[in-house]
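To keep things clear, I will list the structure first and then write my remarks on it.
A protein chain is absent from this complex, but the other protein chains hold their places.
Note that the chains take the letters A, B and C in the order they are written out, and that residue 1 is the start of every chain.
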Amino acid sequence: MIVMTPAATEAEVEAVKARLESRRNLHVLVMPGELTTAIGAIGDPEGVAELGIEGMPGVDRVVPISRPYKLASSELAHHEPTVLEIAGRIVGSGNTFCLIAGPCTVESREQTLAVARVVASAGASMLRGGAFKPRTSPFAFKGLGPPALEILREARAQTGLPIVTELLDTHHAEIVGETADVIQIGARNMQNYALLEVAGQLGKPVLIKRGLSSTVEELLMAADYVLKEGNEAVILCERGIRTFENATRFTLDLSAVPWLKLHTHLPVIVDPSHAAGDRRLVAPLSRAAAAAGADGLIVEVAPDPETALCDGPQQLAGEEFAAYAADVAAHAALTGKRLA
Amino acid sequence: MIVMTPAATEAEVEAVKARLESRRNLHVLVMPGELTTAIGAIGDPEGVAELGIEGMPGVDRVVPISRPYKLASSELAHHEPTVLEIAGRIVGSGNTFCLIAGPCTVESREQTLAVARVVASAGASMLRGGAFKPRTSPFAFKGLGPPALEILREARAQTGLPIVTELLDTHHAEIVGETADVIQIGARNMQNYALLEVAGQLGKPVLIKRGLSSTVEELLMAADYVLKEGNEAVILCERGIRTFENATRFTLDLSAVPWLKLHTHLPVIVDPSHAAGDRRLVAPLSRAAAAAGADGLIVEVAPDPETALCDGPQQLAGEEFAAYAADVAAHAALTGKRLA
Amino acid sequence: MIVMTPAATEAEVEAVKARLESRRNLHVLVMPGELTTAIGAIGDPEGVAELGIEGMPGVDRVVPISRPYKLASSELAHHEPTVLEIAGRIVGSGNTFCLIAGPCTVESREQTLAVARVVASAGASMLRGGAFKPRTSPFAFKGLGPPALEILREARAQTGLPIVTELLDTHHAEIVGETADVIQIGARNMQNYALLEVAGQLGKPVLIKRGLSSTVEELLMAADYVLKEGNEAVILCERGIRTFENATRFTLDLSAVPWLKLHTHLPVIVDPSHAAGDRRLVAPLSRAAAAAGADGLIVEVAPDPETALCDGPQQLAGEEFAAYAADVAAHAALTGKRLA
Partner (left out) sequence: MIVMTPAATEAEVEAVKARLESRRNLHVLVMPGELTTAIGAIGDPEGVAELGIEGMPGVDRVVPISRPYKLASSELAHHEPTVLEIAGRIVGSGNTFCLIAGPCTVESREQTLAVARVVASAGASMLRGGAFKPRTSPFAFKGLGPPALEILREARAQTGLPIVTELLDTHHAEIVGETADVIQIGARNMQNYALLEVAGQLGKPVLIKRGLSSTVEELLMAADYVLKEGNEAVILCERGIRTFENATRFTLDLSAVPWLKLHTHLPVIVDPSHAAGDRRLVAPLSRAAAAAGADGLIVEVAPDPETALCDGPQQLAGEEFAAYAADVAAHAALTGKRLA
């Protein structure tokens, strides 16, 4: 839809029309209004975008009508929800709730195995834990690297929980792909397209965290990068966006959950830990996510969060996890879901 | 806490110290560090703010340590939650949930009475409805004015529901005060201090909506404007903030609910309608608000939302309200609350 | 422009078309596309807004095409720039630059007269100074009130500078209107419509500051509130918006200057002081505003900013003002403007 300025001449309208018609497969419709003329162009959004109409004389705005994401769309692609099975856990079916829990970062064998046992016995669906950590400052702790992957494999062997871990660098694709049951793409990498494509090719489900200043439409476009590799196993994760409010570290955008459930067939989960930045907010936000219709949660737990090396203040204590999980499950049950 | 630049001289540190000490009741402590010197000033935050320390040579930053709100603080003022009784409805007690429902705007007697009956029979606690509406454009519908107040009184007489309506202009204080059981201050007026003071003097509970770009700390400072008039009956309302995301009209900040419950003794409710801008998001966000620990909801309902003159697409249909209320009540029940 | 969902049925399209056609003066055009159908409705934007189309089955989005502001529009209203003459100073002519300077708040007769002399001798166009100050916390200093207006009148008598001062409350309209040569509406009141209307009726030019989370379109709608009172003398002021960045207090949106100059006939000035929050940023941002094409600046100056009671750290020192004014004037001169 091209909107002309009120002062646009007929010749300018004609020039826009002519350029649009230079593109095959475009149906063009001129709509003269009282104040301004609008021109509809139907059939090939990328085609229109590449014509440079916005810079032509007399053009006020180009208003895109079609959605910019395709494969992730419940309207344009398949209408049935995507249901994943990950080592026996069902994600996205509408009657299961996927509770992913574990330490922010794998810091030691003892810490990781202890947390794994705690969350497994409380009914968690999967184990999370970072081997490589993105850090804003180059002087901060960056994770144990490959030895952490070894520890995660041991935790899986002991508890049966599938492993969710982050892929941070295309050079680690092979070793992360060998261990992970779910490949996590972090918020800072949501628009790292090289990484998305590599992740999509590993043959494992990919969990994409929303970028901290990315719109939900951009999240779906990021999913398109993985889906176009032929990998249909994508999980979306809301984790808080950057706003002017700094009472919390990020603003958890729970509206994104029902919005995404309306517009995509992919499962949608929520990470309440990073946005809260305060352990006391994690449980209420987790219950809220379940009530809003999320397909699951990914949450940080530590045996002794007060001494965790990374992101300590937001991690749930291991001892409170069983009560937390029961609480979340009760709210999920009201929406028809039970723990996967 | 005053932080000096690394290059600050001893004379500059001394000058800051001397100015702080010129204020009575201030305890001053110099803390020399490896790179920078910090100076603590304890005892009188407003006093420090008025000394103009930030502009002195060698000063890098002034970091306020104390909270800027006082009367609304659960730490500085009374530690017990404030519990209101409004025509028999209990708000803020920890075991009641206050469901305020009604049309966005009073458009006609028929519409308003019809909605009032629907929400009363489904268990709503109070009736909302605008007599005067703030509109961004001066050419939009602005409400019926005084006749709307008459209609609201009739609705109260028929259903017994107390009335929540907005005060928009200090000139309407008397007539709004005569009708309303709860005086609403809209988001655009959250920092209209003249209005807050007048509202505080009417002797009725005041419901303050968070400004669309106000922090939660500023919401508590706005509450202080009412509280300092001797009016202890204040209800806070999260209604969405402005962010870069425009898939929804505003970003409902549900983290504000548990944050406020930690930091203030006042009741906290949520308005999911304006933020969503789409009726299909209202129910999931309402359930989420209840799950996050809100003391209530204020929601828009219309008998036939498709023809409402104002904010139509976000209003719940009357016919779906009973199911909606039951759903919300079930989530509230899990947090120990029943409909007031 | 109404966009249907891909799954919308023909009956749903027809229902939307029928409702649009129920409105007189609307020209309706159905445009079937490959994936979705779009429906253009031309001729009466408020009419369409009130039909509640957004809530109808099968409707995906309503995309407004026309601009929401009218009287302030350079396209819809008069195409010639509005030029004001205020006590001999020309604002908005394209070859004049209006430098408004003075203390944040009138704190004393001595302070105000001293600053007035400094800025007058350096070539300032007008004197600013607050008699009533909006303060986020009710416990902060709120201005001297009426005695400050008296001091401002004396400063005008001594220097010949017209007075810019803020109207905060409709109850002060008369006394502020008697003193002010320009009525300022503060950022927090940009959507206080009762105040805008009263200001518009005082027969004096009105300077409207952009709300800290208001879009430029909303700023123009606020101007419409004054313009529709028959008052054509409106000045717009960019003063910084709220974003995630907190290295500065607000983010000065200098793009708003050329955007507004393209879309409105009203003069556009910039307030660099409040956004910066640090005196050292004020001069570079002022030069940038002049270079971006602003019609003027409004800036805070204090004889001794380090002891100012309010907003001290951002005020220019009186002794540096002459150099500052010369610098700004040099950049303004490159855009064809000289100090008014």
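Definition applied: contacts are C-beta pairs under 8 Å (C-beta built on N, C-alpha and C of every residue); 3 or more make two chains touch, one makes a residue touch a chain.
Since the model is a prediction, treat every value here as computed from it, not as a measurement.
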Cross-chain touch to the chain not pictured, restricted to C:S73, C:T105 or C:T243, is C:T243
Candidates C:G186, C:G200, C:G293 or C:P313 - the one touching the absent chain
C:G293
If you put the missing chain back, which residues of chain C would it touch?
213, 215-217, 241, 243-248, 251-259, 262, 275-276, 280-281, 284-285, 287-293, 327, 330-331, 334-335
Contact residues on chain A toward the hidden chain run 46, 49-52, 54-56, 68-70, 134-141, 168-171, 188-189, 191-194, 211-213, 218, 221, 224-225, 228, 242, 279, 305-309, 312-313, 315
Interface residues of chain B (partner: the chain not displayed):
1, 3, 5-7, 27, 29, 31-36, 38, 40, 42-43, 63, 65-66, 75-76, 79, 213, 242-244, 246
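Keep this in mind: only the chains that are shown with their structure count from here on.
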Taking each chain's centre as its mean C-alpha position, how far apart are chain A and chain C in Å?
38
Separation of the C-alpha centres, chain B versus chain C, in whole Å, is 26
By the touch rule stated above, which residues of chain A touch at least two different other chains?
213, 243-244, 246
